[in-house]
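Data first, discussion second: the structure below is written as structure tokens.
The complex appears here minus one protein chain, its other protein chains still in place.
Letters A, B, C, D and E name the chains as they come in the text, with residue numbers starting at 1 for each one.
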Amino acid sequence: MPDAARPARLNLPFVGICTFGKFPYIADWDRIEADVAVMGAPFDCGAQYRSGARMGPRGIREASTLFSFGLGGAYDFEDDITYLDPAKVRIVDIGDADIIHTDTAQSHANIAYGVRKILEAGAVPVVLGGDHSVNIPCIDAFEGQEPIHIVQIDAHLDFVDERHGVRFGHGNPMRRAAEKPYVTGLTQIGIRNVSSTARDGYEAARRMGADILSVRQFRKLGVEGVLARIPDGVRYYLTIDIDGFDPSIAPGTGTPSHGGFGYYEMLELIDGLARKGPVVGLDLVEVAPDYDHTGTTQTLAAQVLLNAIGRILHHR
Amino acid sequence: MPDAARPARLNLPFVGICTFGKFPYIADWDRIEADVAVMGAPFDCGAQYRSGARMGPRGIREASTLFSFGLGGAYDFEDDITYLDPAKVRIVDIGDADIIHTDTAQSHANIAYGVRKILEAGAVPVVLGGDHSVNIPCIDAFEGQEPIHIVQIDAHLDFVDERHGVRFGHGNPMRRAAEKPYVTGLTQIGIRNVSSTARDGYEAARRMGADILSVRQFRKLGVEGVLARIPDGVRYYLTIDIDGFDPSIAPGTGTPSHGGFGYYEMLELIDGLARKGPVVGLDLVEVAPDYDHTGTTQTLAAQVLLNAIGRILHHR
Amino acid sequence: MPDAARPARLNLPFVGICTFGKFPYIADWDRIEADVAVMGAPFDCGAQYRSGARMGPRGIREASTLFSFGLGGAYDFEDDITYLDPAKVRIVDIGDADIIHTDTAQSHANIAYGVRKILEAGAVPVVLGGDHSVNIPCIDAFEGQEPIHIVQIDAHLDFVDERHGVRFGHGNPMRRAAEKPYVTGLTQIGIRNVSSTARDGYEAARRMGADILSVRQFRKLGVEGVLARIPDGVRYYLTIDIDGFDPSIAPGTGTPSHGGFGYYEMLELIDGLARKGPVVGLDLVEVAPDYDHTGTTQTLAAQVLLNAIGRILHHR
Amino acid sequence: MPDAARPARLNLPFVGICTFGKFPYIADWDRIEADVAVMGAPFDCGAQYRSGARMGPRGIREASTLFSFGLGGAYDFEDDITYLDPAKVRIVDIGDADIIHTDTAQSHANIAYGVRKILEAGAVPVVLGGDHSVNIPCIDAFEGQEPIHIVQIDAHLDFVDERHGVRFGHGNPMRRAAEKPYVTGLTQIGIRNVSSTARDGYEAARRMGADILSVRQFRKLGVEGVLARIPDGVRYYLTIDIDGFDPSIAPGTGTPSHGGFGYYEMLELIDGLARKGPVVGLDLVEVAPDYDHTGTTQTLAAQVLLNAIGRILHHR
Amino acid sequence: MPDAARPARLNLPFVGICTFGKFPYIADWDRIEADVAVMGAPFDCGAQYRSGARMGPRGIREASTLFSFGLGGAYDFEDDITYLDPAKVRIVDIGDADIIHTDTAQSHANIAYGVRKILEAGAVPVVLGGDHSVNIPCIDAFEGQEPIHIVQIDAHLDFVDERHGVRFGHGNPMRRAAEKPYVTGLTQIGIRNVSSTARDGYEAARRMGADILSVRQFRKLGVEGVLARIPDGVRYYLTIDIDGFDPSIAPGTGTPSHGGFGYYEMLELIDGLARKGPVVGLDLVEVAPDYDHTGTTQTLAAQVLLNAIGRILHHR
Partner (left out) sequence: MPDAARPARLNLPFVGICTFGKFPYIADWDRIEADVAVMGAPFDCGAQYRSGARMGPRGIREASTLFSFGLGGAYDFEDDITYLDPAKVRIVDIGDADIIHTDTAQSHANIAYGVRKILEAGAVPVVLGGDHSVNIPCIDAFEGQEPIHIVQIDAHLDFVDERHGVRFGHGNPMRRAAEKPYVTGLTQIGIRNVSSTARDGYEAARRMGADILSVRQFRKLGVEGVLARIPDGVRYYLTIDIDGFDPSIAPGTGTPSHGGFGYYEMLELIDGLARKGPVVGLDLVEVAPDYDHTGTTQTLAAQVLLNAIGRILHHR
């Protein structure tokens, strides 16, 4: 929380209240004035293995303070660009959607409400999960907006239609998204891992407009090759399941899968996507701090998000 | 899993598959032949703070193997009694109720189904939580049985009627129980902690037949004094929230509260209850292994359960 | 952070930004309007063994959200009192004092500045450490105020005058306090542990007005007996080193010492002190979350603080 | 434990008893009817640095449940193959060999007994360590079988003949194997780390038929190049020391060594080996869950084993 | 390691090499000149459940540095005595006995060798385990000395004669001791826990001269009452299994058992024993740092040992 009254503060990362990136907290959702608004969606009852992603927003906010030091923006000497220049962009943290334990439908509705408030304010929503089911209300909130193409970074296809009556768990979001008329296609990147989905799931996804790439296929194509397969001239919604990254840098997640991406692969993909067209929404899900003893995963999430936001705003 | 074919095995605690106490696993719920049947209820979407109790049954089973060593029963030199004598009692583990993520109602129904199967087999059900909401289907399953008096060990009153539509979360079970015609009363022991329930909750509980005792009130009365307040001549159902114990020995739980019970206080209460009348059902809930780095909490749960089962069967 | 615009939120403990007890954050230190103002002092360079207390304020704030649930105040059924009734008391979190790494003097000056701002606003300062050296600027800030008597809960005497030039480390605060003309005396409770201070330290403390009690002496006297030794008719400043508590409930601290207090002993002492006279300032120090894997210590700190604040405000 | 009586169960990974991959448990070692039989060998007294590998089998079994979800086999969309199709292959878990504390010889004998039982049943033995010394009785059990060529994945050569009388510790297994007349050769892959073995150990290994490759040599050759150096037309026994992998993905082991393999390198090597000829036995050792706080290592072990078993059975 | 050449050092606890209490290291076992000599016995292959006690000596040494601060001895203000006055007593650390993995007999022989060296030097041996089996060679080393009476603090009786050929594991030491002609009796304190030993073990122990007391029996008798049952006019050997203490303060151990002792109970017992007669040897075993995330257990071990040594030397 920047403090205009005390401009002279050194404000080391470990000092002060943890909002995302120490950006201002906006309690009144009718007064969001920002380019980007960050909201937590601490719901984890959609998880099929380890729970704990409900603490994701808190973990990511804490880690993000490391990168908040010095509010004159973020200078990247490789790009020779200062991202997140406070004179040019305004980022706010609006807190969390209200979660109702035992009630998936109402929790999801509350998440959708928050995203809609951000969209109404003309800001780009950045949602901190929570398990991947929180992507469902995020996409719901885009109803009535211009069409979007979804770019998913994930170890799992998340394309199950229904199993035992479950349609809104963390194995279902991409199927739910593909059903939307305003979702024009999906690019699913990082998919791997024996047994995450049966063959018919892959077939259905492809039929419904998905381009599916494994980590090794991504590497063979290269970042440019992958970007070339993503349609031009559309608006992108980016959904990042932290388990798309390798367990070596993202151990703190519910359903880890070895063989995932390294940091630069995704940084370069996101940078390329931001250059290619507008990224109009973003969620990062499945960070489970209880399994992240060293904080590596939440640090990764914060570092990816701040870089992504910086690039999305710089290149738009 | 005892192995009749290899009687000569030393079978150290860390060796072999983790069923509860290494008692036999019964996969076919139509063939439960036992005095006590243990079932897991790994549901944690009723939790209001930290999740993770879904891993409780696995944690308790692992810890219980420490006490499984030597299958000639459990000799207690203070009582000079050998409890759990395999020649006299039969205990089985029937695995877990089927949990449906995102679906509280169906998950609870599946738990109730398992408890009913145990009751139909004439065995005493011992249910491993999961959060305290799993007590709701446990009590549901006693519908049609002889009346029961509930003895609850807990830091929290769990007597909320409804909040934001939630009636089946881990703050509601004692209210739900009190509504049942076959629940004749409640004794709620260990209740403490500023702000867990508002004053009207206490008033409602007392009106609906509850006797509420704090830890300090328990200590002033002594075990005998507390037992004297519990009605005679009835059947008891015992529900143990591990947070009734002190965080010093039960840190691994979702909503810890300082100032809880020590081990012997509860051992002696349970022993006294078992002597006083039949304990016809038992659940132990809210063990969250992710917060139990040293295993202390799951060891406590296993130690309490094995002692409780031993005493319930010996004194009946 | 309560959110007047959305009164209908369930606002579970794990939801939302972590201010202390989810009380409002006041960024402008010239506009503190409150009965109690909480400030963090995340300084740990005064520690002689394990560092990490700089993360104490964050840890305590996170844990305090567990007890924030339901903002209608905190009903204690044992006392039959609702503490912290929002209609009657106003509590705010003003964030942290600015800490300057490598610079003890400036960091301490910044802490004193914050406490003075709180005192100027007529609020009771509640400071979250940091190591025990942060007590030094807290007491400094009372310069010019009415005299105070210090009640210290601690395993260590903290009465070293100077060693190797060090006068402002975590072994020195009570000596620094005793030197102040406006400190009329000290009651030092819980002192124990071979080798923490040499004999001359004890002699100096007694000479300068200290009444020193070990844990076992406290237990022999009882709470009432201890309270009787504390002077009447004066204003109290309470400094709580979390290592005054037993390592079983407060493992997450830099210099743990076995044989400390239980929860109720201190709750009852604080309650008695609040009834005896005004508590005009309070610090709780030495919580080191990195050594508190289960969160037990920060939960204790939050639970003690919320209870202390409730009683201080209720009984004044 | 699959449960034919309740086919409709969702059976989420965290639900139910932990056998390996939730495959059926066979208690009677005279009735093993399977293509692959998994046995634990929880012995860790052969370790020279950190102990704890005795908990390896439990850790791997727990992690393997993540990959057990959906028992229709494991579809790999990169290969477009469904491995582990239950209609085609039968896998069982026979529990653990009986370990006798303080007695290396008897513990090893009991491990050899279990492997022999599996071989007699015509199944492929898959042994979960335990420290690498458990490989010694595994190879002993192949006495009287057709010859085998050993492929070892490991950071260490494990080729010490004798030191201080020790011949059956975790530094000795490859030497013991090389002495067997039915072991026709060794391919030792991943060997690195200053000071693990003196020069004479390398010379002896080469003299006795070993082909030794470091991680960097492996990378220079490529998977195909390495496979080409492994003899054709023989039966393979694969022994995987988890420390052959990099500490970034396998921190939970007794003697970690930086600079190890990534996931895909080994997956592709194992796939290639399975295509090249029959893999008639397999052990995976040195997983120490106590050092694996996030579960990354045991997840890796489970993921590698399920993929290896799938490929061994598919390509045979 | 005190450093005479640099007397002016502040020497904070976290600074410098970890010998026990930062006392001098003596590498040459033929030149032990001391009142007390500390030796590590890092053997853990006698453990029946969790291993890891091999790291006990390292953990205890690290923790002991906290209490080493200020080398002018340890002033206890409750007793008004300065223990461990360097002008009066000399304590050394001789490092560890040589452990041979896989070889219990040789490891035990090496431990006995070290203890004999200490006894030959006329010093009191203080041995840091390792599992409780290391007590066996400790007692062996007293062969040829004056008789001793053993006082054991432990949750378990450790009186198994033989099982599956095992006679020198951590379940056997008291039986082995009782067989020695120079062991005149045993007082076994803290014994509890269903199933640790069968009834015949208790009968054998009593027959062979043991006085067995549970925690609750100890509390009924009081410290003085317990001391009165220990024979007068004999030499004492004290063996402390850390699991005699409660898991709340000693979670880091292989076979924890709830319901154990608090810190002062044992401090007072040890103090009383030291006043009653000479304590000629001491071991403290079963500290397993891998399960001691906060360091609580190793801190307890160090605090108990330094207090015990101080009192043994002061009262002799």
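In the analysis below, a contact is a pair of C-beta atoms (placed from the backbone, for glycine too) under 8 Å apart; a residue touches a chain by one contact, two chains touch by 3 or more.
Please read all numbers here as calculations on a predicted model, not as lab measurements.
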Handout entry: Which displayed chains the hidden chain touches across the whole complex
Key = A, C, D, E
Completion exercise
The one residue from A:Leu66, A:Ala109 or A:Val234 touching the chain left out of view is A:Leu66
Completion exercise
In the full complex, subunit E touches the hidden chain through residues 1, 3-6, 9-12, 14-19, 25, 27-30, 40, 42, 54-55, 58, 61-62, 93, 95-101, 293
Fill in the blank from the handout: Touching the unshown chain, subunit A contributes residues 8, 10, 12-14, 66-70, 72-78, 80, 82-84, 246, 248-249, 262-264, 267, 293-296, 299-300, 303-304, 306-307, 310
Practice task
Would you write out the residues of subunit C that touch the absent chain, in ascending order?
Solution key: 44-48, 50-52, 54-55, 100-104, 106, 133, 164-166, 168-170, 290-291
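By definition in this document, only the chains that are shown with their structure count from here on.
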Problem - Whole-Å separation of chain centres (CA-atom averages), subunit A against subunit B - result: 40
Exercise for the section: Could you tell me the distance, in whole angstrom, between the mean C-alpha positions of subunit C and subunit D? Expected result: 54
Problem - Where subunit B touches two or more other chains, by residue - result: 10, 12, 14, 48, 50, 54-55, 100-101, 164, 166, 246, 248-249, 291, 293
